[in-house]
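What follows is part of the complex, with its chains left where they were.
Letters A and B name the chains as they come in the text, with residue numbers starting at 1 for each one.
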Amino acid sequence: LPICPNGSVNCQLSLEELFDRAVKLSHYIHFLSSEMFNEFDERYAQGRGFIAKAVNSCHTASLTTPEDKEQAQQIHHEDLLNLILGVLRSWNDPLIHLASEVQRIKEAPETILWKAVEIEEQNKRLLEGMEKIVGRVHSGEVGNDIYTPWDGLPSLQLADEDSRLFAFYNLLHCLRRDSHKIDNYLKVLKCRLIHDNNC
Amino acid sequence: SIQIPKERLPPEKPTIIKCRSPEKETFTCWWKPASDSTNHTLLYSKEGEEKVYECPDYKTAGPNSCYFDKKHTSFWTIYNITVRATNEMGSNVSDPHYVDVTYIVQPDPPVNITLELRKSIKRKPYLVLTWSPPPLADVRSGWLTLEYELRLKPEEGEEWEVQYQIWQFWPILKIKVICNSFLHADYAYSGCMSSNNSVCFLDFRVKDMV
């Protein structure tokens, strides 16, 4: 595959190539997020009833996102791309703190530690790619408006162990959920925009 | 001692056994009925809502089940589900069962599996395995992504050996086999064509890539 044969002027990655890389990355980030959540759940959350308390407590809950296949297929692709960007941006801050705070969990296994760092790094990389894709697909400026702030740092530093562990549980539960949303929406968009819904 | 006849007691607590979504669009829950109850009611609430709903369809998935069609199925949201058993003496409610449909997807098996022995240009035989995704699964729109796992087992063997995981490639797999001299695998290994040509069992396990 010669890159930029005979130095063509507008030599750039195709939208398909960008989507291919984005989907591989989103799949990978969700895979890591699921593994990290499952490891944490197995090690720290058994029998504590955290799931009941985790209901409706993700910092991105205020973003109205498609909740089933029909909604995901009916939404305009520019709106869905902006939503993906918004969710990714909303995770920049919590992932930075997760990567540092998770080191303080008692006997936190190495496998959780490096996943937190890896996810933070790859999330930034995916955000870079999504801004590139949105820039290509959007006629206008890349919208910076969708974003939900995160104020969960104090709860990750609580003295009471049960409350602190619940705060981590909830953050990892929300990360697994949102990384799956991003992965799913990207796969739907790729099939729609690149393969005419015939993946 | 005064014996209270059995049916004069309120029913025991029913238990929700399992919930499953075969294609990430609908889902079903099953419960183990309380032995001494006249009927059961499944109630649920959804994350972020106070409202309590009743099971939309007790019939489609058979006895002691509740089927949630597309209209009643949402993703990335936690359902809090309970089952109430009732008889003339009272009722008893199961423990709550928390479900996010995203994580209960268990696809149906692949279909139309064919296995064909072919000869390559250099006259070397190889097997071509083809299959189709489970009919219900909408893989075309990208909503559901499946990963196939080819597992092989010699006829007399017990253990299935995972040979290869194929991520949504169009389901075709070439297995190069040269009998009695040299066994070599392009994609996966088929150890079956040993000297006495024993039959090889190809088994498939399909996982949703959640």
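The rule we apply is simple: a contact is a pair of C-beta atoms (placed from the backbone, for glycine too) under 8 Å apart; a residue touches a chain by one contact, two chains touch by 3 or more.
Given the structure is predicted, the values throughout are model-derived calculations rather than measurements.
S.K.: Given that each chain type is shown once, what formula states how many of each the whole complex contains?
M.R.: Across the full complex in this file, the copy numbers are A x1, B x2.
Following the convention adopted for this analysis, only the chains that are shown with their structure count from here on.
S.K.: Which residues of chain A touch chain B once you look at their complex with the stated criterion?
M.R.: 27, 34, 51-52, 54-56, 61, 65, 67-70, 72-73, 177, 180-181, 184, 187-192, 197-199
S.K.: Going by the contact rule set out above, which residues of chain B touch chain A in the complex?
M.R.: Spelled out, the residues of chain B in touch with chain A are 24-25, 47-48, 70, 73-78, 80, 96, 98, 100, 102, 138-143, 145, 209-210.
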